[in-house]
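This part shows chain A:
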Amino acid sequence: MNDTRKAILNRLNHYQLKYSGIESDAKAKQTDWGLEEKVKRFTARMQAVQAEVHEASLETWPEVLQEICHAKAINNLLASPSTRWGKEIYADAKRFPSLKRFQQPVEAWKTDFFNTIEAAVTGSAGGIAETGSLILCPDMQEPRTLSLVPPIHIALLEKKRIYNTLSEAIHQQNWVQTGMPTNVILISGPSKSADIEQTMTYGVHGPKELIILLV
Partner candidate 1 sequence: MKNVLSEKITTVYFYGTCLVDVFYPQAGVCAVELLQREGINVIYPQDQTCCGQPAWNSGYRNEALTVARTQLALFPKPIPIIVPSASCAGMMRVHYTEMFRDEPDASGAHDVAGRIFELTEFLVDVLGITLTDLGDPIKVAVHASCSAQREMGCATKMTKLLQQLCHVEVIEPENNAECCGFGGTFAVRQPEISSAMALEKVQTVLATGAHCVVSQDCGCLMNIGGAMEKQKQVMPHQHIAAFLWERTKG
Partner candidate 2 sequence: MAINFRKNAAKALKQDDIQINLKNVVSRLRDHRSAAFTDAALFEQLRLECKSIRERAVFRLPRLLEQLEGNLLRNGIQVHWAETTLQANQIVLDIMQRHQATFLVKGKSMVSEEMGINAFLASHGIECLESDLGEFIIQLANEKPAHIIVPAIHKNRKQIASLMHKYFPEMPYSEDIDILAAKARYFLRDKFCNAPVGMTGVNFMVAETGTLCLVENEGNGRMCTTVPPVHIAVTGIEKVIERLDDLPPLLSMLVRSATGQPITTYVNMISSPRREGEQDGPEEVHLVLLDNGRSNICGDMELQETLHCIRCGACINHCPVYRQIGGHAYDTVIPGPIGAILEPQKAGMDRYGELTQASTLCGACSEVCPVKIPIPKIINRLRWEAVRQDTCNVSGSCPARKPLEAVIWKIWSQVCSNPGLYRLLAQLVTRLRNCIPAAIWQGWTIARTPPKPARTTLHERLKAKGIDYE
């Protein structure tokens, strides 16, 4: 193993050409759209790929969430009890469908998780206006599969955390300096595929619906 590594690196070092240092100054100009424009762009991009975007406020979002759950006839909702949003949901549990939580490692209830959970609600680490993307950094409270396995994914996003671009997000969130989160996911719409005749179909392996609550 080590011999292989050494052989490859030796060969690369042997062949290595002198780097001419011609670094292009052609850097894409950093845009700054302002809050309203960012929200507009984010929403338009998301809607173009069949995501739902609902405007709410810090006061009204539980009500909007309740309405969505009702409209979609959601029977159970996976949510963390310990996040900022989760605390509010659990505090007012009676207005939501049966609340489920990730109490144990996924292995302990995988089949159940895959087959019975209808929707999950998560927060988000931000949004990207240019591409219409949610930034998720799953952690102990909100595991990676929350936004992947249930057929409906509902995400809360604070408008003020919508960045212009991915580059801006990388810098503002200090990923390089403080170390990357274990898993960063950018989500831009529900799961989709155009593998058959380049014709778009939604809801392949990931969530069939992505619903965003802008607060």
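Rule of thumb we're sticking to: contacts are C-beta pairs under 8 Å (C-beta built on N, C-alpha and C of every residue); 3 or more make two chains touch, one makes a residue touch a chain; residues count from 1.
Selection rule, in plain terms: all candidates are chains of the complex that A comes from, given by their letters.
Computed from a predicted model, the values in this text were never measured in an experiment.
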Handout entry: Touching partner of chain A in this complex, picked from 1 or 2
Key = 2
Exercise for the section: Can you check the complex and tell me which residues of chain A touch candidate 2? Expected result: 1, 4-5, 7-9, 11-20, 22-24, 26-28, 45, 49, 102, 104-107, 110-111, 114, 130-133, 138-140, 143-145, 148-149, 165-167, 170, 175-176, 179-199, 201-207
